[in-house]
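All remarks here apply to the structure that follows.
All protein chains but one are shown in place.
== chain A ==
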């Protein structure tokens, strides 16, 4: 992979541990820090031999003394090494700093993400995202997700900040799913996810998870895509629940309340397995005592019920995970066959004369050194004693046998841009999966805090202002 230097058996012994700088770092010009979270730091760098190629280098924070290499890092890297798709972030290299045994992941860099794009439209240009861009972003997101699902990988933590979009360059406007992480890919046995393990950010969390379902299926990702689709249309999170914090995996009543208010009361008719879900039974008076009015989704997203976009959205937001649209089915939806047709460059509509929005680039903090950043870490507010590196701890490999429906095996490649060289720019997904409660976790099931937001709050200290109120990070 990559230049393979970190993997070269000989490079280990040649490594000059007396020098402060690891040898592999000589390949890069490090420009500065672009992200920070409990998982560690993300730096922007350029490859010296190819100055036009930006790279995001994610430094994993050191694991707790005595635990060795963190399981989160192991699973994340394993997964990243196995996947390859134009709409999925590309791991370019793994580096080890032998002096302190820290791990660095080098990713192709992506300048934008949906969180920033949505925020820019809402707060700066005050204008909806154009329909071509919405459709192209959604199509590519589904295309990448279909690939992951076909390979038995469930992302589990899809949210706007994890959906990257390439900036200027040959891959401009190409979506890259990032921060999916740690889990093994095949052979996933039937093992319930642990109690502390529900990881999807609460606003994008599927109702079955909120009601205590123990198993992930690919349907949880489709729910998140539905929420993201609505957010692309309205520039506002669809279900902005107040997160209950404190205990491990608490019951998120407010989030469910927000969902039921828009989609209506869930019934056993619509969702037969509903009655088996733990919280549906135990929190009877809270949920079932409440009568929610009829659905009003079209009012929230300002779409006519006859609009194919509305039809697609409502099928992604189906309560029953078994009836929820799959990524492959969504790609076949009528919405994608109508004008404007989706394209590979989501940011630049094919029709000349269409206005192109210039999104801001990521701010870079040039004051932080990539080596010797250990001293920075004690200032991390969430770095509880056992916190370990590990972004991208979100995803989980799908259960193989308990899957409620068969996975489509179709590889939808129709958007593959012909002749695009293997020059995948994308970025390590700033933020996203952190795993403060780390080590003993089942197959990459890590508690997910809103690290993205936390990180961005930190960034705002680096000169970015105007952030909307964000949910605080959950602590475990």
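What we mean here is this: a contact is a pair of C-beta atoms (placed from the backbone, for glycine too) under 8 Å apart; a residue touches a chain by one contact, two chains touch by 3 or more; residues count from 1.
FYI, contacts and distances are computed from a predicted model.
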**Prompt:** UniProt protein name for the omitted subunit, picking from "Cyclin-D5-1-like", "Small ribosomal subunit protein uS9m", "GTP-binding protein" or "Vacuolar protein sorting-associated protein"?
**Reply:** "Cyclin-D5-1-like"
**Prompt:** For the full complex, which residue in A:33, A:58, A:75 or A:149 touches the chain that was left out?
**Reply:** A:75
**Message:** Among A:57, A:96 or A:303, exactly one should touch the missing chain; which is it?
**Reply:** A:96
**Asked** Hey, which chain A residues sit against the chain that's not shown?
**Response** 1, 4, 6-7, 9, 12, 65-71, 74-75, 77-79, 81-82, 94, 96, 98, 101, 152, 184-187, 189-191, 194, 400-401, 403, 406-407, 409, 439-443
